[in-house]
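One protein chain is absent from this view; the other protein chains keep their places.
On to subunit A.
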Amino acid sequence: MSDAPGTTVVAGRGAPPAKTALRPAWPPRPRTYLWIAGSVLLLALPFYLDRFWLQAGLFAMAAAIGAIGINMLTGSTGQLSMGHAFFLAVGAYGYCAFAGDGGDELTGLGLPTAVAAVLAVALAGLAGGLFSPIAGRLRGAYLGIATLALIFIGQHVLFNAHDLTGGFNGRDVPPLNILGFRFDDSELVVAAIPFGSAEKLWYAGLVLLAGCALFARGVLRGRPGRAMNVIRDHRIAAGVMGVPVARYRAAAFVLSSMYAGLAGVLLALVFQRTVPDYFGMVLSLEYLAMIVIGGLGSVAGAVVGAAFVSLLPQVLTRYSDALPLVAESGTGGVAPGEAARYLYGAAVVAVVLFLPGGLIRLVTRRTAPPKHPDKPTPGTPGPSGEER
């Protein structure tokens, strides 16, 4: 245990020259082509898809950002959080409160929206920081159920603090405006395609998601990620090895709530209205389902899981008339939303029982061995997938 991280770090440091000797930079790996093709596809999509699919994609992006955050907390550091929806709500409502102009009798500071978005993320981080003394003392199921309390506190505040949240009916979300570029439905035609809020936000979402994913990858592959994994696998051993356990656990909580806050801001911008009902128990369970289905402790897994869980209901809604067993909502049969919940509930069970490591494991298992035949890949999702 004690020398394993040391050796891999050394191997990691020493590896680049050896790697370049083994594999010249040109021609690039097939994987690089895949990345390029994927990016081009994602960038081109707004020109071809209608608003429904763009919104679905945006939900998936926001969910992916939130899932990356909770995955750092639950997947990598082993702190079970069932209260992630609370931090999403802090982000969403924080943005509204900071950016709102106070017009509809609701508190609004009227700050520039970009500043408001940053402040909302910081506020979510602060909320996570305030909860971390409690989180630091608890483990496993105790922590899971304590975070459950956050949901109920959050719902209570959302329904009762009328001045701030608008109560049951929620409040409108002011559109994002960065240096005069407005992310709303004001007409902007690019290559004969009218760009509305969905198209504009799509690119903002892509940038945010890419930034979040890269940052999380950096955190998880570096020293902090190793420390977090040791804390998850053996808290006391981590302390003995000199990892400041309490500080890391608190930091993981703050970071993951900031991710959740950002996801909340993005969701609010897509919805254009925030309602308290959305940020309930179901949402928290959805986020847990995402990271379990995708793969605990891995950034790519979180993104895959988020896409799966959040696109499923949309796909089923769109094609409900073509699918057997799925009826339109309100007709008494299985509504698309419910069908989606059956599917991802079953997926959670199936993945944990039969596919430890999640969907992402299917991909890495197939491609990883030929790439690094002789050494375990340092810092890849592999080790974290092993235990769970």
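Heads up, the rule we're going with is that a contact is a pair of C-beta atoms (placed from the backbone, for glycine too) under 8 Å apart; a residue touches a chain by one contact, two chains touch by 3 or more; residues count from 1.
Please note the rule applied: contacts and distances are computed from a predicted model.
For the chain that is left out, the UniProt protein name among "3-oxoacyl-[acyl-carrier-protein] synthase-1", "Chemotaxis protein CheA", "Branched-chain amino acid ABC transporter permease" or "Quinol dehydrogenase membrane component" is "Branched-chain amino acid ABC transporter permease". Listed residues A:Y33, A:F47, A:Y142 or A:Y319: the one in touch with the omitted chain is A:Y142.
Of A:L49, A:A122 or A:V352, it is A:V352 that touches the chain left out of the display.
Residue positions on subunit A in contact with the hidden chain: 80, 133-134, 137-142, 144-146, 148-149, 152-153, 156-157, 159-161, 234-237, 240, 281, 285, 288-289, 292, 334-335, 338, 341-342, 344-349, 352-353, 356, 387-388, in rising order.
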